[in-house]
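Dumping the structure here so I can ask a few things about it.
Of the protein chains in this complex, all but one are displayed in their positions.
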Amino acid sequence: MRGLLATLLIVLAGMAAAVEPDEILDDPLLEARAREISRDIRCVVCQNEPIDSSNAGVARDLRLLIRERLLAGDSDDAVRQYLVDRYGDYVLFKPPFKPATYALWLAPFGLLALGGVAAGMALRRRGGRGGAEALSAEDEARVAELVARYDGDANRKDI
Amino acid sequence: MQRILVLLPILVVLILGGFFVWGLNPDRDPNAIPSALISKPVPAFDLAPIDGVDVPGLASGDLAGGEPVLVNVFASWCVPCRAEHKVLTRLATQEGFPLFGINYKDKPEDAKAWLEELGNPYLRIGSDESGRAGLDWGISGVPESFLVDATGTVVWRYVGPIATEQAQDDLRQALAAARERAGT
Partner (left out) sequence: MIPELGQFALALALALALVQSLVPMAGAARGNLLWMRSAQSTALGQLLFVGFGFGALMWAFVVSDFTVRNVAENSNSLKPMIFKVAATWGSHEGSLLLWTLILTLFGAGVAVFGSNIPHALRARTLSVQAWISVGFLSFMLFTSNPFERILPPPLDGNDLNPLLQDIGLAIHPPLLYVGYVGFSIVFSFAVAALIEGRVDAAWARWVRPWTLAAWMSLTAGIALGSWWAYYELGWGGWWFWDPVENVSFMPWLLGTALLHSAIVTEKRGAFKSWTILLAILTFSLSLLGTFIVRSGLLTSVHAFAVDPERGVYILGLLGVSIGGSLTLYAVRAPAMEGGGLFAPVSREGGLLINNLLLAVATGTVLFGTLYPLFLEAVTGDKISVGPPFYNASFVPIMLPLVFVMGLGPLLTWKRADLKGVLQRLWLALALAALAALVIWYLVTGGPALAVLAFGLGIWLFVATAQDWAARIKLFRAPLSESLRRARNLPRASHGMSLAHLGLAVCIFGFVGSSAWKEDVIVFAEPGTRVQVAGYDLEFQGVEQVPGPNYTASRGTLAVSRDGEFLQYLYPERRNYPVARSQTTESAIRHTLGGDLYASMAEPAAATAGNAWTLRVLFEPLVNFIWLGSFMLVLGGALSLSDRRLRVGAPRRARAPEMAQPAE
């Protein structure tokens, strides 16, 4: 194991021109849809790359399969479902919205709400009573001290 | 309120830490992908036999034959398959399960030569030259093996050659469980 790969291992080695010219469909609209879908389908044998930019054999087969399904008249969602039936949700870079991923998709809103509440509390504490103009005596003193300090600096020569 | 807020970061870190400890479990393989087929009926496919090999082809209908069978995806160009071949041949006779093959993306003449050289333990072999049936099974490479129970439901899957003791034991266990269910 150790001897196998003790180096910074980047498994992208084959990440060259992945989509091959002979795969491309004649209908540019269908081809665009195919590219769009395959950009968000994860290659199952590679580490973390879409089949669109992988040159693994299975990735190519899947790209061809997607195009075949599109030619057969499937909708984009039907094509994705076709792949999910065979490989599971794992192949979707965009996780479906379902109970197992509610937490994931709702997390940004939850975080924003939490942060919003915290920020609101900070604002209330700082601005609610007393008004924004009121500075404590201590603050006034510090501001005066700092201002004096900066002015002092400005008059000093660089070393 | 503030007292509670300042405890939040450490709480989050503790929870994260718990997940990390779990994730470092040496038995966990971060790269393993569970099969979407487990507990589902076998996919619909119908494969012709390999030209010149005298066993019949393989189709979905052959897989609900009243007893558990092992479906092995192999190819002559696949090096680990060679090592696995010997083990599977032995296991099939020892354990007495039917062994079916899917010959993945192989030229018929290569597959024929390979089987002639190593022997043919398969009762049926479907020739999947295009690789389409492989995709229907959701394989990510060869070799890969699926245990299908008496009703044609996929109950177990193994990625890579069934060559290690561990892999063989896993197969025996899955087989015993499938037979038990079929018996009752």
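We just call them A and B in the order they show up, numbering each chain from 1.
As a working rule, a residue touches a chain if its C-beta (ideal position, glycine included) is under 8 Å from a C-beta of that chain, and two chains touch if they have at least 3 such contacts.
Since we're looking at a predicted model, the values are computed, not measured.
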{"item": "Touch partners, limited to displayed chains, of the chain removed from view", "value": "A, B"}
{"item": "Where the unshown chain meets chain A, residue by residue", "value": "1-22, 24, 40, 42, 46-50, 53, 55, 57, 60, 88-95, 100-101, 103-105, 107-108, 111-112, 115-116, 118-119, 122-123, 125-127, 130-135, 139, 141-142, 145-146, 149-150, 152-153, 156, 158-159"}
{"item": "Residues of chain B (touch criterion as defined above) contacting the omitted chain", "value": "2-3, 6-7, 9-10, 13-14, 16-17, 19-24, 26, 30-34"}
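By our rule, only the chains that are shown with their structure count from here on.
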{"item": "Touching residues (chain side chain B, partner chain A) in the complex", "value": "1, 5, 31, 33-37, 43, 105, 131-132, 134-141"}
{"item": "Sites on chain A touched by chain B in the complex", "value": "44-45, 47, 57-58, 61-62, 65, 84-88, 90, 118, 121"}
